[in-house]
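One protein chain is absent from this view; the other protein chains keep their places.
Chain IDs A and B follow the sequence of writing; residue 1 opens each chain.
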Amino acid sequence: MRHSKSFAFVAAAALSLCVTTQARSAEYSLAVNLPLTGPWANYGQGMYNSFKLAIDQANASGKLGKIKLEVIAGDNAGNTAQAVNLTTQAGSDPSVLGAFCCWASEIGIATHGIYQRYGLPVILGGSNDHRSSRPFHQDAVVFRNSPYDLINMKFAAIYAADVAKFKRIYLIDDNSAFGRTQVDEFRKFAEEKTGSGIILGRESIAQGEKDFTPLLTRLEGLDPDMIYFGGRIIEASLMRQQMVRLGLNVPLMTSGGTFSDTYIKITGDAANGTLASFWGLPMADYPHGRGLVFEQAYAAAKFNNPYEAFGPMAYATGEVYVQAIEAAAKAGPVTRAAVLEELNTREFNTLIGDFHFDKNGMPSVIHIAIYVVRDGKWQILYQTDPDATKLVKVAQ
Amino acid sequence: MLSENWAQQIVNVATIGGMYTLVAVGFTIFFGVLGLINFAHGEVFMLGAFAALVVARTLDFTSTAGGVAMIAAMFVFATLFCGVVGAAIERVAFKPVRRAPMLVMLITSLGVSFILREAVREFFPDGANPLAFPSPFQSAEIRLRGVVISDTQILLIAASVLIVIGLYYLVERTWIGRSMRAIAEDRDAARMMGVDVDRVILAAFFIGSALGGVAGVMNGLYYLSIRFDMGWVMAIKGFTAAVIGGLGNIYGAAAGGYLLALLEVLIVALVPEGSEYKDVLVFLVLILMLVFRPSGIFRQAPQKVG
Partner (left out) sequence: MPEKDFVACQAAIEPQKGPRRLVDAAIAGTAVAALCVAFAVGLAIRQLPYFVVYLAAAIAIALLLRRGPMAGIAERVGAAFGSSRPTAVGVLVLALAAYPILFQGNPYLIQVGALSAIYVIMASGLNITLGYAGLLDIGFAVYFGAGAYTSAQLAVNFGVSFWIGIVLGGLCASIFGFIVAWPALRVHDHYLGLVTLGYGLMMNLLARNLRFLTNGTDGVINIPPPSIGAHDFTRPLILGPLTLPFQANFYYLALAIALITCFVSYRLRESSLGRAWEAIREDEIAARCSGVNARGMKILAFSTGAFFGGVGGSIFAHMIGYIGPDSFTFLESITVLVMVVLGGAGNIVGAALGAVLLVIIPERFREFQELRLLLFGVALVLLMIGRPQGILPRRRARRLLPQEKLAALSLGEAGPGRNARASSDGTLGA
């Protein structure tokens, strides 16, 4: 072809076109590492918006003085390799003071060592798997904004075995770190209470799988009275629809990976009867009415997506960073080490409560609640008491 | 109890197999007339589902009659849309490289598949996230002695069977089918015999892609959720089914689709931890077939298109 070399240049130039690198003017920023697109975008967008709301409010109110915090939106699309990339970028960027990661447990597990390498404090949202948190590793930069699965599953098992008294539970996980560990822990706690007879069996499915009818058909023959699914919203929704269609009308119990209004929306009528254990409360139940204040502020900000289940904790994370940076600024130069110091020592006043981080980076306030879908809505059935030792029935 | 279970599994096989078959036939047609492995076909399948979604969102349905009309509209629109897209791809991307080595054509089809998939992800509203696919059939179902068959499944199974029968007529009885077979045998000889090769190849692409589009709509109706990356896995499975039946053999592709579905269901039902390894075994089957029996499991010598 006559102009073939030009063709090649054009092809290469086409790749170079539309390049923009904005001059990064912010001196201080916080890096976000969330699934803003992909199968869990409903959660990620809600978390990002809520987090950003807290930062924007702080910037506007001037309480950080001369400091204007920028939020760098990192989209990991639920993909671990992409998340690791974002972590490396954030770590190498000297303006980043703190990070907010990951929603998905496997991302938390993959990235905490890298945050540690860069000395970048990170607060984990979601990432329920205990292996992403201290003391299961020694990375001092890692904190959480919610309790991990060892606590979550303990109460899920208490509900399943003691309260609802299920006797024939079948376990399914989605072969992710999150799903597998969750099912392992649930099984451990359940069997502790009632012996191993309570669990009929266990199977893994692949994420992205759409057809569970062969598996569910086989399970029908085993006659379970509850199916526990350690997995996430898309698979859970399809599984629930297919369960109902096949006539396997037993409760499906899940947790943070599924608990959301989006689940109800995409599952339709079949969603009724789904159980979930989650570490969030109805908005009205958060202390000092802060939940309702947040709701109004979020609505006023007119975001494209609802704040979803993880929004309140994300907002609280933003508040934590604001308060930590505010204090660090008063004490001297604002660096990652200074922020880390504040995270370790301060008392924080946030939406989810007034708390500090314990020596393992866990927040000192814990709620776990059990929900069920009834009439197309999540309704709270049980809640942990303030000491988080037992489940207390919630008046309907 | 056990026999009901098996009957239910057979229904599953029939439904899923129908979808695989439609995609596999497309692959086999493309291979037959052009010797091309068309990676983009999976994305055409995906486009069928998205086209149907657009139709469903534009027309609102409330009554049952409205529901039937909507389903018909979805199928018709998706079929035509995908046929046109397939033909366009052939003209724009494959025709210029028709005489080039196989490597070049493969890479071209790869490129096209990327363009289609990413275009949907980027430009379709909310395309990067899974989208709900509406269906008027959601809760209707028939129960026959403990076996549950939904209306959707009946529709899908019936449609696939009808289409396969229609394909038989197309290949054996129509001039298009004969021309396609002629081109598959020897393109230059066919041209000398007066076959308008370009037109027939275009028609072949239209037909193959239209079938893919139908499968896409079925997939949406069945799973009630579609994603921009749904074409990728379906392409591999459809292609595997085509290979099982023997590339170029339309009837083989039809059989291959159901066989593959049967294999998958057997793995899940019988093998412990089967669900986890299902896809691995499918890929393994693909590799083994390609390496040891590329002409398919049916003993006849490789026939091109029919």
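Quick note on the criterion: a residue touches a chain if its C-beta (ideal position, glycine included) is under 8 Å from a C-beta of that chain, and two chains touch if they have at least 3 such contacts.
What you see is a predicted model, and the numbers here were worked out from it, not measured in a lab.
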{"item": "Residue in contact with the excluded chain [from B:I107, B:A158 or B:L270]", "value": "B:I107"}
{"item": "Where the unshown chain meets chain A, residue by residue", "value": "1, 3-24, 79-82, 84, 88-89, 92-93, 106, 109-114, 117, 137, 175-177, 180, 206"}
{"item": "Residues in chain B touching the chain absent from view", "value": "35, 37, 93, 96-97, 100-108, 110-119, 121-122, 236, 239, 276-277, 279-280, 283-284, 286-287, 290-292, 294"}
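Basically, only the chains that are shown with their structure count from here on.
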{"item": "Centroid spacing, where centroids are CA-atom means, of chain A and chain B in whole angstrom", "value": "37"}
{"item": "Residue ranges of chain A touching chain B (in the complex, touch as defined)", "value": "37-39, 41-42, 77, 175, 203-206, 208-211, 213-215, 217-218, 220-221, 234, 237-238, 241, 245-247, 265-266, 268-269"}
{"item": "Sites on chain B touched by chain A in the complex", "value": "1-2, 5, 8-9, 12, 16, 128-130, 132, 138-139, 141, 143, 148, 150, 223-225, 227, 233, 264-265, 268-269, 273, 275-276, 278-279"}
